[in-house]
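Omission of a single protein chain aside, the complex is shown with its protein chains in their original locations.
Per-chain numbering from 1; labels A, B and C assigned in written order.
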Amino acid sequence: MQEMMKKRAIELLANGTCDRVLGWTNGDFAYDQTPALFRTEQELEEGFVYNGFSAANLSKYLVKECRAGGKILVFLKPCDTYSFNQLVAEHRIKREMIYVIGVACDGKADVEKLKEQGIDGITAIKEEGDTYVVSTIYGDKTVKKEDVLAERCVNCKSRKHMVYDELIGEAGDVIADCGRFDMVEKLEAMTPDERYEFWRGVLSRCIRCNACRNVCPACTCEQCIFDNPKSGVAQKAAANSFEENMFHIIRAFHVAGRCTDCGECSRVCPENIPLHLLNRKFIKDVNTFYGTYQAGEDPAAKPPLGRYEKNDIEPGEAGGVKA
Amino acid sequence: MKKLSSAKLNEFFAAIAASKALYLPVDNKSGKAEYKKWEAGEEMSKALNTVRSAKDFFFPQTENLMEFKMDGKRVEVIDTRAEAEDFVIFGVRACDAASFKILDSVYLVDPVDSYYKTRREHGVVVTLACGKPAETCFCKVFGIDAADPAGDVTAWETDGAYMLRANTEKGEALLDSVGALLEEGDEAAVAAAQAKTREIIERLPLSSLSTEGLGVGKTAELFDRPEWKTLSEACLGCGTCTFVCPTCQCYDVRDFDTGNGIKRFRCWDSCMYSDFTLMAHGNSRNSQVERFRQRFMHKLVYYPDRNNGTFGCVGCGRCLSRCPISMNIVKVMKTMGGKNK
Amino acid sequence: MQDVNYRPKIVAFCCNWCSYAGADLAGSSRLAYPADVKIIRVPCSCRVNPLFILRAFQRGADGVIMAGCHPGDCHYTSGNYFARRRMTLLFSMLDYLGIERERTRVEWISAAEGAKFSKTMNEFAATIAALGENKRLEDLRCKK
Partner (left out) sequence: MQRIGVFICHCGTNIAATVDVKAVAEALGREPGVVFSTDYQYMCSESGQTLMRDAIREHKLSGVVVCSCSPRMHEATFRKAAEKEGLNPYMVEIANIREQVSWIHKDVAEATEKAIILGRAAIAKVHLNKPLTAGESPVTKRALVIGGGIAGIQTALDIAEAGFEVDIVEKEPTIGGKMAQIDKTFPTLDCAACILTPKMVDVAQNDKIKIFSYSEVESVKGFVGNFKVAIRKKARFVDEDKCTGCGICTEKCPQKKVPNEFNMGLDTRRAIYIPFAQAVPKVATIDANYCTMMKTGKCGVCQKVCGVGAIDYKQQDVIVEREYGAIVAATGFNPMKPTQYDELGYSTCEDVVTSLELERLMNAAGPTAGTLLRPSDKKHPHTVVFVQCVGSRCDAENEKGKPYCSKICCMYTAKHAMLIREKYPDTEVYVFYIDVRTPGKNFDEFYRRAVEQYGVHYVKGQVGKVVEDNGVLKVQASDLLSGEQLHIDADLVVLATAVEPDKSARSIATMLTASMDTNDFFTEAHAKLRPVESPTAGIFLSGVCQGPKDIPETVSQASAAAAKVIGLLAKDKLTCNPCVAESDELLCNGCSSCEKVCPYGAITYADKEFRGPNRTTLIRRVASVNPAVCQGCGACTVACPSGAMDLKGFSNRQIMAEVDAICKM
C-alpha cells in the first residue's frame, strides 16, 4: 500500500499533476507520524509513510495550502473525505486545486492501547496480516490489530470515500450499523445527575490546550471567538467549571451540522476527554429531529441549521421544558 | 536512608495527610495518571508519569492575582491570592523535579514572584526514582538521572519496600514527622534498583540523543535554518506541548469582568498561540514558523545562553506522546543538532 | 439549605415584534408576573445566540426563556424557524450535560397574547423558584 502510494505520488509529481504531496512522514518510534508536505521524489522516498499509525486527517491542511497556490496531491482516508467535502462546501478549500487520492483504511491503531497491554520501550512496529509485531527493548510482542484499534475506528461509520480523483486500495462501504451512537444512548439513559457527574469528571480535566479545536477540520475560523478579545467571550484558560463547559458546548454548537465525526478531537486530546461524544450527540439529534444527515456526504446538501421545516420539533419536546 | 514497608504505605500517606495536604499520582477514569489530593482508600498510580507535570503545584494553570471592586464610581483594589497551604507532593519523577529548578531560575530571581515563592516554601517534594523509563524518555541527555532524582526526599521502590532519603531540611522534617513508620534503610537495595533503571535507560532509543550543535551561543547559527519551515509545517498551533511541559513558564495576565468588579488572574500562555505576546502594534511573531522556532530556540538556545548552559528541557517526553501531530523537541534536536543527523 | 430570601434571576429574550409587544400588552392589561423576570429586547428570536444564554447562566441567571413569534408568523419570515432548531439542539445538549432541562425554555407569544405572556412568565418563574439556584452552570467569580 505504502509503496503504491509513494510510486503514484512520484509519478504525479513528475507529470506535473501536482507540485507537492500532502502525506505522512515517520518519526522515532514507528507510531509518531507527522503530516508532511513532500516536494520532491527524494523527499517521498526518504520520508513517506502510510500504515496503521497514519492517523492524522490531512484535509484541514488544505485550507492553508490552497492559499499558497499550485496544485496539491492529498491522500485521504474514507473519513477524511467527509471533512474534505465539508471544507469544499464551505468554500474553505478549492476543489480544483487539489488532486485527491483516496486510500483504503481498515482502522488505525492507538499507541495508548498498545501501552495499556503492557508494551513498553517500543523501537519499531511492523504490520503482519491482522497483527502488529512490536519490537521493544524487552523483545518482540505481537498484538492483534483489533485489540489496539483507535476508539474512533471501533465505530467507523464508513469505509467509502465520498470524493476522490483516484483510489488506491479497495473501495469500501458505508457502515450503517456502526454503533457510533451507542455511548450517546448510554449517556442519554442515565439520570441527569449521572450525566452531570460524567461530564464534570471528564471536562474537569480539560487544560484548554485547544488541540481539539485546532485539529478540527470544521474549526476553520480566521480567529476563534474564544481567542478574540473583542468577542467579549475570549478565554485563554478555563478558569473554572463554567468556562470548561462553555468552551465545549459552544465549540460543539459551532460545528453542529458541520462536524463529520472524523474523531480527530478525541484522538488528539492530551487528557483523553471523549469530545466526540459531544459532537455525536448533535449528529444524533439532527438525525432524529430533522432526518438523517451526514455532513460531508454531499457538498451540495443544505446543512441542518441552514434550513427548517414548518413542523419542526419544539425545543421543549427535545431538551428544555414546555408546559 | 530510611525504609518504609510497602504494606505501611497507606499508613505513611495517612500520617502525612494528617498534618499537610498530600498529593500523589492517581489513575483517573481514563486510566491516566493525574495528581490528586490523597484520601483514605486512594491508590497510587503505577504509571510512569502523570499526563500533566508537577509544575501545576507551584505554577498553576490559573491563579487569582487581585480584584478591583467597583461601587458606582469608586474602585478598590483587593489582593485575592489563595491562602497558602502546606503540602507534600509524592511521586515526582526526576524530570519534573529538575523542572522546578528551571522554574525557580525564572520566578525566584529578581523580581521574585511572590505567588510562586510562597507555594515553593509551603511545598515538600518527595520524588520517586523511575523503575521502568519509556521510549519517550530522554532526561539523561540533559544530565538528569532518573534513578536518582532530586527533591526534598527521594524515594526508591524496591521489593516490598520504599527506601527514603531526605535531601533537605524540609525533607528531614517530613521523615521525622512520620518516623514511627520508618525503619533503617538499605543502601544496597537502592543501588540495585538504580542499576536496573540505568541499564534500561541505556537501551532506550533516545539514549544516544545529543545536544551537540545546540545550546549556548547557537542563536545566529540556528535562527535562519530553513528546516524550521518544514518542521513547523504540520504544527497546529495548539498549546498541548506547552501545557504538558514541566518547564514552560509563560503566562498571560487577564482581567475578568464580573459585573461588580474586575478579577485579575494569570493563566498559562503558549508561545505556540497566535496571540502570544500580542501588543498594541500587533504580534511580534506572525506566523507559526516563527512561533514554533521560538518555542524550541527558547528551550535549546536562549535559556542555556542565560543559564550557564542548562537546557530548558528535562526530557520527560510528555510532548512526544501528546503532540497531536507528533512533532516534538526530539525531532527538532535531531534536525538542528549536529550529531543526530 | 435554600435561602428563604432566595429570588430567582430570570432572563427573558423577547423578539421585538411579537413577544416584546406581548409583554407590553401584559403590562397595559396589568397582568402581573414576578419582578424576577427581566426582559431583553432582540429584533428576532433568531438573534439569540447560545452564547447569550450561557452568558446569562454564567452571570447568575437561574433560568433563561426565549420568546418569539409563533412559527409561521415571524416578522422576518423564517427567523423563528432557525431559532427553533438552534434552541432545540442547544437545550438537548444542556440536558445531555446533565444541566436541568427546566432552566431553559422557548415560548411563542404573539403581540396579542398579553395574557399568555404573563401566564408563561408566572409559570416559568415558579418552575425556576422550585429548582432553586443554578449550580451546574454557575461561575463563582460572578457571585458576591
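As a convention for this text, contacts are C-beta pairs under 8 Å (C-beta built on N, C-alpha and C of every residue); 3 or more make two chains touch, one makes a residue touch a chain.
What you see is a predicted model, and the numbers here were worked out from it, not measured in a lab.
Novice: For the chain that does not appear here, which of the shown chains does it touch in the whole complex?
Specialist: A, B, C
Novice: Taking the full complex into account, find the residue in C:Val48, C:Ala67, C:Leu94 or C:Ile128 that is in contact with the omitted chain.
Specialist: Selected residue, touching the omitted chain: C:Val48.
Novice: For the chain that got dropped from the picture, name the residues of chain A it touches.
Specialist: Counting only chain A, the missing chain is touched by 67, 90-92, 220-225, 228, 231-233, 254-255, 302-303, 305-307.
Novice: Please output the residues of chain B touching the missing chain, sorted low to high.
Specialist: Here the touching residues of chain B are 70, 72-73, 257, 259-260, 286-287.
Novice: Determine and list the chain C residues touching the chain excluded from the picture.
Specialist: Against the left-out chain, chain C lists 9, 11, 16-18, 20-21, 23-24, 26-28, 30-33, 35, 38-44, 46-52, 55-56, 59-61, 69, 72-79, 82-83, 86, 110-113, 118, 142-144.
Definition applied: only the chains that are shown with their structure count from here on.
Novice: Average the C-alpha coordinates of each chain, average all protein C-alpha coordinates together, and give the chain whose average is closest to the overall one.
Specialist: When every chain is reduced to its C-alpha mean, the one closest to the whole-protein mean is A.
Novice: Compared with chain B, which chain's mean CA position is the farthest off?
Specialist: Taking each chain's C-alpha mean as its centre, the farthest from chain B is C.
Novice: Consider the two chain pairs A-B and B-C; indicate the one with the greater count of contacting C-beta pairs.
Specialist: Between the two chain pairs, A-B has more contacting C-beta pairs.
Novice: Centroid from C-alpha atoms only, then distance chain A to chain C, rounded to Å. What do you get?
Specialist: Taking the average C-alpha coordinate of chain A and of chain C, the gap between them is 36 Å.
Novice: Taking the mean of the CA coordinates per chain, how far is chain B from chain C in Å?
Specialist: The separation of the two C-alpha centroids amounts to 46 Å.
Novice: Counting in whole Å, what is the centre-to-centre distance of chain A and chain B, each centre being its mean C-alpha position?
Specialist: 30
Novice: Could you pull out the residues of chain C that touch at least 2 other chains?
Specialist: 141
Novice: Indicate the residues of chain A shared as contacts by at least two other chains.
Specialist: Those would be 239.
Novice: Which chain A residues qualify as touching chain C in the complex?
Specialist: 184, 187-188, 192-200, 225, 233, 239-240, 242-243, 245-246, 249-250, 252-253, 256, 278, 281-282, 285-286, 289-290, 304-305, 308-310, 312-316, 318-323
Novice: Give every residue of chain B touching chain C within the complex, in rising order.
Specialist: By the definition above, chain B touches chain C via 256, 258-260, 263.
Novice: Which bits of chain C are touching chain B when the two form their complex?
Specialist: Within the complex, chain C contacts chain B at residues 59, 141-142, 144.
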